[in-house]
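Of the protein chains in this complex, one is absent; all others appear in place.
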Amino acid sequence: MTKLLQYIVYCKEVSKTMTTSLEATLFNELEQLFLIDPHTHIDPHAAASKTLADIMGYHYYTELAHSAGLDKGLIEEEGLDPKTKVGRLVEKLTDLDNTIQVHWLLDMCREFFGFTDDRITKDNWENLYDTALAKMSEENWEQQVLEKSKLEKVFLTNDFDDKLEGFDTNLYIPCLRTDDLVFHFLKKSVRNRLNAASGIEVGDAASFREATGKLFAHFVSNNVKACAISLPPNFSPAKVDAGAAAAVMKRTVKGQRLTSTEQEMLSSFVFWTIAEFCSEHKLPFDLMIGVNRKVYENGVYQGQDLFDKRVSLLQYKQLFNAFPDVTFPVSVLGSTSNQELVSYSWIFPNVVTNGHWWYSNIPTYIEIDTRSRLEAVPRTKQIGYYSDMYKLEFALPKFRMYRRVLAKVLATDFVVGRGWTEEQALDFGKQILRGNVETIFNV
Amino acid sequence: MTKLLQYIVYCKEVSKTMTTSLEATLFNELEQLFLIDPHTHIDPHAAASKTLADIMGYHYYTELAHSAGLDKGLIEEEGLDPKTKVGRLVEKLTDLDNTIQVHWLLDMCREFFGFTDDRITKDNWENLYDTALAKMSEENWEQQVLEKSKLEKVFLTNDFDDKLEGFDTNLYIPCLRTDDLVFHFLKKSVRNRLNAASGIEVGDAASFREATGKLFAHFVSNNVKACAISLPPNFSPAKVDAGAAAAVMKRTVKGQRLTSTEQEMLSSFVFWTIAEFCSEHKLPFDLMIGVNRKVYENGVYQGQDLFDKRVSLLQYKQLFNAFPDVTFPVSVLGSTSNQELVSYSWIFPNVVTNGHWWYSNIPTYIEIDTRSRLEAVPRTKQIGYYSDMYKLEFALPKFRMYRRVLAKVLATDFVVGRGWTEEQALDFGKQILRGNVETIFNV
Partner (left out) sequence: MTKLLQYIVYCKEVSKTMTTSLEATLFNELEQLFLIDPHTHIDPHAAASKTLADIMGYHYYTELAHSAGLDKGLIEEEGLDPKTKVGRLVEKLTDLDNTIQVHWLLDMCREFFGFTDDRITKDNWENLYDTALAKMSEENWEQQVLEKSKLEKVFLTNDFDDKLEGFDTNLYIPCLRTDDLVFHFLKKSVRNRLNAASGIEVGDAASFREATGKLFAHFVSNNVKACAISLPPNFSPAKVDAGAAAAVMKRTVKGQRLTSTEQEMLSSFVFWTIAEFCSEHKLPFDLMIGVNRKVYENGVYQGQDLFDKRVSLLQYKQLFNAFPDVTFPVSVLGSTSNQELVSYSWIFPNVVTNGHWWYSNIPTYIEIDTRSRLEAVPRTKQIGYYSDMYKLEFALPKFRMYRRVLAKVLATDFVVGRGWTEEQALDFGKQILRGNVETIFNV
């Protein structure tokens, strides 16, 4: 009986090793890979964080803390100093320690600042803050983060009137973001920005096209590798008749009121024009489908948007058919849209799966979405993951979360389930994580 | 070789222990917890079952038996005695023994009546029936069930004109159910009940508000802890303009026909008024979203309702924004709505996740829904489970089913996946199961 007990304890340890050894091996191998992050919101002029407030000010933490009861005023107070802000957010962390987002935070603090405690609490945060501040103040901090995170290149999200100056576009790769043009062209400020950026006074559909062409030329000459847009659930782009487009554009530039039908027509026309330039310049057009803006009107900054799952990729039927030579890396906001994405990517040569976006960027949904993609979409047509980060430090924990899931699916479904060798599985994983970013975006 | 074989058999046993030991430990600990069941349909004047027919007459069994081919007339026959009814239902149990609902039944029979067979069959049911009858006839049966089930308090579902008399409202906690007011106010009988319950002759919008205020006062003075309503998939409450509300209420009390737009307005107005009183009295408002009534017109009693998954929480945008100080514990009928629920709870401070309702109350969906909630919603904003039971005996197997899933998710995703200690995982589990019921409903 003593021997039995001894065996049990023994086997228990052995078993832990066994069940996870394959996954762990794959995970560790995937962790060695240098990455190109194909979608972020990094400011190339201030890519890394300066204080812990840059990290904890990320909307994932402010919105979760606010959701758990923290007064918005306490974190969005005018002139709030970063340390006080962090202290206030820390008060709410105990209510959030279950979230994967706080797990990212701990992961960053451990990897970058040598934090060793279980939790960030009101007793240990000041020390952490100061340690972080010291590290972040080192001259080559940005370089340290890039290296430690194995980040080789980072895609940006650039306003259409970004001058794209003062940074290395080979490291921080421009991506032309077009939401303002498509959905806010009614605003005088947006039209003024287009006029200024293009040097063309947009007065009608023809000059709009010309101005847009100038933007593309500017971006193309600065190493742009993708165009991108986020889209509300009810958007369904259609080709607009030239006459109708001319009429609605005229009314727009005159500052006249548009009916909702005319507004849709305007958005469609602008969107379609952009797709045409993507075609001309062989640029992939990232579609991020499904976000409703300002659903929670009094939410914190960037914490107001939600979704409506009643959306279908069928809304993009005309687009996908009209532009066979434009690659559309598609992200969906809801996991319930994932099967459509898998199926549309399996059928349309120009549709590819792209990462795990926002509310779907949690392990539960990443896992089921990844399993289906890995077994039903051509392996060349899947972009595994992007960080969507605002500060460089986030790539490490976010990609690690993804790599863990990826390793699990590869181990379970491919090595065990289909008898692939570890090497075959690993090759597949590397292609998903990096290889396809190179081929699809022509990096 | 003999030694090898011996080892294999040996390790097989050991392995069973190992793989389940962590889950089992957590499950056993969670089983020790005394519960507050935050949503049931218990009749406090007849809380426990009197015969096995009270248990097997639950719509889950009648509707499944009917679905499997049992004639409705055989179970809904006028004056049918309970033993015959059970006998008739037993005939169909072999076609249903795969269902989790029949698993609950076996669990109850084992725990409460010492049943030891594998299945309930035509050969053993009479004996079971008689044993159950004897147990249920014991004077303190209700108390026995409460104790064995570790039920400390039980929320009710009370009609708006319930007198709330003759029971201990500290054990059986009132909950004001408002479906009749919101969706059936056109019926004279409902208006009469309101007049009688409030002592006010409702003749217009103002007197309706006054009468509703009386209901709330009555419930509040009787320890009410929540207001509740179930909602069809196409409902989208909106604030109704005072003039329009007055006009439609006038037409309603006069017994005039309403257009469908007017009916929606009436429902919205009543609903909004109730939400205002929830705000005034700091009462959480349980929203159970997504049920279509009487889809199967010839179904058995309570076995006629189904759902339409084309529903979005976006329909509640205006409500969630208008009542920041009302907590809305939200239940969704379809698992495809779960990610929206997770996301809305993560963003809106006043939205919390509430249990696993009806068609989603099966392990497959509980597991995936629980995994996503546990990793993305603040831990203070999740009500893990409610039994929805009509008779006390159901709390035990239903909560046990949930606790099993909860233990699995805590073990896999938190202890193994994130390196939490068993104690940390257990604390989290207890908060989900009970702690949050106390804080959210102020029990």
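Order as written gives the chain letters A and B; numbering starts at 1 within each chain.
Heads up, the rule we're going with is that a residue touches a chain if its C-beta (ideal position, glycine included) is under 8 Å from a C-beta of that chain, and two chains touch if they have at least 3 such contacts.
These numbers come from a predicted model, not from an experiment.
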I'm checking contacts with the chain that's been left out. Which of B:Glu111, B:Asp179, B:Asp204 or B:Asp308 qualifies? B:Asp308
Residue of A:Ser49, A:Thr212, A:Ser337 or A:Asn354 in touch with the missing chain, whole complex considered: A:Ser337
Considering the whole complex, which of B:Gly57, B:Pro174 or B:Gly299 touches the chain not shown? B:Gly299
Contacts from chain A to the absent chain lie at residues 10-11, 14-15, 17-19, 21, 310-314, 317, 320-321, 324, 336-337, 339-340, 342-349, 368, 371-372, 374-381, 413-414, 417-418, 424, 428
Over the whole complex, note the residues of chain B touching the chain we left out. 7-8, 11-12, 15, 63-64, 66-69, 95-101, 103, 118, 292, 295-299, 303-304, 306-310, 334-336, 359-360, 362-365, 368
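FYI, only the chains that are shown with their structure count from here on.
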Need the CA-centroid distance for the pair chain A / chain B, whole Å please. 37
